[in-house]
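Every protein chain of the complex appears in place save one, which is left out.
Per-chain numbering from 1; labels A and B assigned in written order.
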Amino acid sequence: MVDLTHLMENEVFMAFASYTTIILSKMMLMSTVTAFYRMTRKVFANPEDCASFGKGESLKQYLRTDDRVERVRRAHLNDLENIVPFLGIGLLYSLSEPDLSTALLHFRLFVGARIYHTIAYLTPLPQPNRALGFFVGYGVTFSMAYSLLKNKLYL
Amino acid sequence: MVDLTHLMENEVFMAFASYTTIILSKMMLMSTVTAFYRMTRKVFANPEDCASFGKGESLKQYLRTDDRVERVRRAHLNDLENIVPFLGIGLLYSLSEPDLSTALLHFRLFVGARIYHTIAYLTPLPQPNRALGFFVGYGVTFSMAYSLLKNKLYL
Partner (left out) sequence: MVDLTHLMENEVFMAFASYTTIILSKMMLMSTVTAFYRMTRKVFANPEDCASFGKGESLKQYLRTDDRVERVRRAHLNDLENIVPFLGIGLLYSLSEPDLSTALLHFRLFVGARIYHTIAYLTPLPQPNRALGFFVGYGVTFSMAYSLLKNKLYL
C-alpha cells in the first residue's frame, strides 16, 4: 500500500492543504453571516423558517429580500465562483511539482485577496477595493492554470 | 510510474470516493427536480425554453418565478455551498491518514445529514428539521478542517 503520509510530507501539498482548508472554512462562515442577518433583521426565504413569528397573512412581512442579506449572499456566491477553480486548479498545480516558494506565493496571495474581497464586500469599502481583491485572486488562479497547461498539457 | 491502484486500496480513500460520489450524484439530481417542476408548472427563465408554447406577448406568462421552483433552486445552491467545502476538506483529510472508523463516522454523518436536509427542504418539514441537517453537515466539515489544521499546518 502506498504510504499516504508521504503525500502529506510534501511541503507544497501540505501548504496547499492548509491554505485551502482556511479559505474553505472562511467561505463556510458566510452561511453563518447570512443566518445572523436573517435572524436579526427577520428576513426569511421560506415560510417554515418564520413559522414561530405568526400565521397566515402576518407571515408575509417576513418573506422579503433585504439589502444586507442579499449583499452577503452575493459575496458568498462570488466566493463559490472563485474558490472552486482555485480548489481544482490548485490541487493539480500542487501535484505538478512546482517550486515551493512560487507555490507559497500563489497560495498566500489567493487567500489574502479573498479575505480582503470579503471585508471589502461586507463593509462595504468603496471601489476599487473589492475589485482589487477579486482580480488578485483571479490572476493567481490563471497563473497556476497557465503553469499547469504549459508543463503538463495532455489532450 | 506510481501504481495508482494503491491509492484506491487505501480504505479511507475508497470510503471517501464512495460517499463523495453518492452525495455529488444526489446534488446533480437537483437539476432534474428543477427541470421537472419547470416543465409541469410551465415556469421558465429563458424565452427559448418555452418557444414551443407561443410567440410574442403570450410567451411572457411562462417567464415568471414559482415558489416551488425557487425552493428547489435554494436547496441546490445550499448543497453547492456545503458540498464544495466537504469535497476539498474531505479529500485533504482523507490523505492525512485519519483513523478509519473516525473517517467513516464523518463521511456517513455528512452524507446522511445532507440527504435529510434535502428531504426537509423539499417536503418541506417544519423547522428545526432542515436546520438540524444543515448543522450536522456543517459541524462534520469543520471537524475535519480542525483535525487537518491541527496535524498538518504549514503556512
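Methods note: contacts are C-beta pairs under 8 Å (C-beta built on N, C-alpha and C of every residue); 3 or more make two chains touch, one makes a residue touch a chain.
Everything numeric in this text was worked out from a predicted model, so none of it was measured.
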Residue, one of B:His76, B:Arg114 or B:Arg130, that touches the chain absent here
B:His76
Chain not shown: contacting residue from B:Tyr19, B:Tyr37, B:Tyr62 or B:Tyr93
B:Tyr19
Contacts of subunit A with the absent chain, listed as residue ranges
2-3, 6-7, 9-10, 13, 71, 74, 77, 80-82, 84-85, 87-89, 91-92, 95-97, 121, 124-127, 130, 134, 138, 141-142, 145, 148-149, 152-155
Subunit B, residues in touch with the chain not shown (by the definition above):
1-2, 4-5, 7-8, 11, 14-15, 17-22, 24-25, 27-28, 30-31, 45-46, 48-49, 51, 76-77, 80, 83-84, 87, 91
